[in-house]
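Here is the structure we will look at, set down as structure tokens.
Note that one protein chain is taken out, while the other chains of the complex remain in position.
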Amino acid sequence: MQWSSASEFFAMGGYGLYVWTSFVATALCMGWEVLALWRRRAATRAEQRASLLGGADETTA
Amino acid sequence: MNGSSMWEAVSGIIRRDLLLAMRRRSDAAMSVFFLVIVVSLFPLGVGPDPVVLRTIGPGVLWVAALLACLLSLSRVFTADYVDGALEQMVLVPQPLAVLVVGKVLAHWLISGLPVVLLSPLLGLQFGLSGESLGVLVMSLLLGTPTLSMIGAIGAALVLGVRGSGLLVALLVLPLYVPVLIFGAGAVTSSMAGIGGEANLSLLGACLVLSLFLAPWATAAALRIALE
Amino acid sequence: MLQAVSLRCSRGERRLFTDLNVKVERGSLLAVVGENGSGKTSLLRIFSSLLSPEQGSVLWEGQDILQLKELYAGQLTYIGHLNGIKDDLTPLENLMSAMSLAGESCSNNGAKEALEAIGLKRPIHQLPSKVLSQGQKRRVALARLWLSTRPLWLLDEPFTSLDTAATAVVTQRLHTHLQRAGLAVVVTHQEVALPTEIVQRLRLTG
Partner (left out) sequence: MSMDINWLKYSSPQAFYPLAGRLIPWFACVVVVLMGVGLYMGFFVAPTDFQQGEAYRIIFVHVPAAWMSMFLYVVMAVWAGIGMGLNARLSFMMAQAIAPTGAMFTFLALLTGAMWGKPTWGAWWVWDARLTSELILLFQYAGVMLLRTSIDDLRRADRASAVFALVGVVNVPIIYFSVQWWNTLHQGASVSMATGSKMASTMLTAMLLMTLAFWLYSIAVILARVRCIMVERESLPVWNEKSAVIQEAVEAR
């Protein structure tokens, strides 16, 4: 372990801005992508379910 | 399907397109005017310092030539696509890729060759020396057919697509980068006294590569566009 | 012989036809009829190999046309609903360049005779095509039929914007073609005035 304190860790030897911008940007991009896909999947499922239930209603009626 | 009938079909296409260009001379003149205007804008923008102009000259001339080529791309296939001549071209008993070469060659003769012929005059505006002017013409002579070949792929891909003018630029410009680098590089290195031969031979390699690959891609794209 | 084997075709979301089987023998004509949007043109484009079917295949003399490629193109004359006419060229130039592109070069006189056969008089031959009427442009496109030596003709609405006289002339030309053991597939919403025994009708319901 080379960090003696949390503030030293966040400072990254003076390069904190560059290092953390890179890591945070990567995390944000990935998180955003996963979230967007999650929503897209929810939308497709809702559509599927709607069409399925619609079909089922017709057969039971 | 022998060589002579293939040649007949290709030369038929070239003759027809040249005849059409003769009937509509303004189209061919447009890319030349565009080139002259763009190139003339640069000294007005960066100032008349001859040293600066000589430094940026090769790049400016090449970028302008590249944009002139890009501007004329929509003319390669669009008219044929709209009036149905393209369907007939696809249904010819010759490989479509071979006909594409004829089509692109005709396009280059109409809008590429004038650019090459005019370039020494424009080079003088930027204070290029005699030898560099020769290299400039040579580089454009090898480079502009490559630009037409590559551009034909993009032109075929966006046929009948909305916003095709901008889209073709986005597709084709990344593919133009190597030609631009070698072309402008040839002139720059001849000005620096290294001689442009190495860059010129690389341009030649690009031309050969594009001659072999681009017609197939263009033919595939045309078939896709017509489905 | 031209044969379609269990063809299926969709455009976008819409299913146009499935399991379509049809056979066209030499000396006979297939008239494809149906409402707008029922897939007539798509079928003709599949026959021409411009469009590849979703399923099934088209056979020419027993061989798949997608395998025959250019060899098949050498067997057919296709006239789509677009004329393929250049506005800046004269009818004569248009006809001659179309023929040389198709690999069936013709003489100046041959082209003039073909244009006359379909009712375009000599003075018209030298005008730019942009001054012609729709019907006249259609005639320029159809004039290729008088020069074509190909056994298979694929015509998309050939009689559109033609007057009765021209329609009769084209029908007569089709008849001659069939009598010489040719084949034709014609998409049309009009009746083709040919003897019923050589005309096969295919109705697409969409």
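Just so it is clear, A, B and C label the chains in written order, and each chain counts residues from 1 on its own.
Basically, a residue touches a chain if its C-beta (ideal position, glycine included) is under 8 Å from a C-beta of that chain, and two chains touch if they have at least 3 such contacts.
In this text the structure is predicted, and so the values were computed from the model without any measurement.
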| item | value |
| --- | --- |
| Options B:Leu20, B:Val158 or B:Leu200, residue touching the unrepresented chain | B:Val158 |
| Missing-chain contacts mapped onto chain B | 153, 157-158, 161-164, 167, 170-171, 173-175, 177-178, 181-182, 185, 188-189, 194, 202, 206, 213, 217, 220-221, 224-225, 227 |
| Footprint left on chain A by the chain that the document does not show | 1-3, 9, 12-15, 18-19, 21-23, 25-26, 29-30, 33-34, 37, 40-41, 44-45, 47-49, 51-53, 55-56 |
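Assume only the chains that are shown with their structure count from here on.
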| item | value |
| --- | --- |
| Touch-based graph of the chains, sorted into line, ring, star, complete or other | other |
| Central chain (by mean CA position) | B |
| Most distant chain from chain A by Cα centroid | C |
| Cα-centroid distance, chain A relative to chain B, in whole angstrom | 45 |
| Between chain B and chain C, centroid-to-centroid distance (C-alpha), Å | 36 |
| Touching two or more other chains - residue numbers and ranges from chain A | none |
| Junction residues of chain C, two or more chains touched | none |
| Chain B-touching residues of chain C, taken from the complex the two chains share | 48-52, 70-71, 73-74, 76, 78, 80-89, 93, 97-98, 100-103, 105, 128 |
| Residues on chain B engaged by chain C in the complex (per definition of touch) | 1, 5, 8-9, 12-13, 15-16, 19-20, 23-24, 79, 82-85, 87-95, 223, 226-227 |
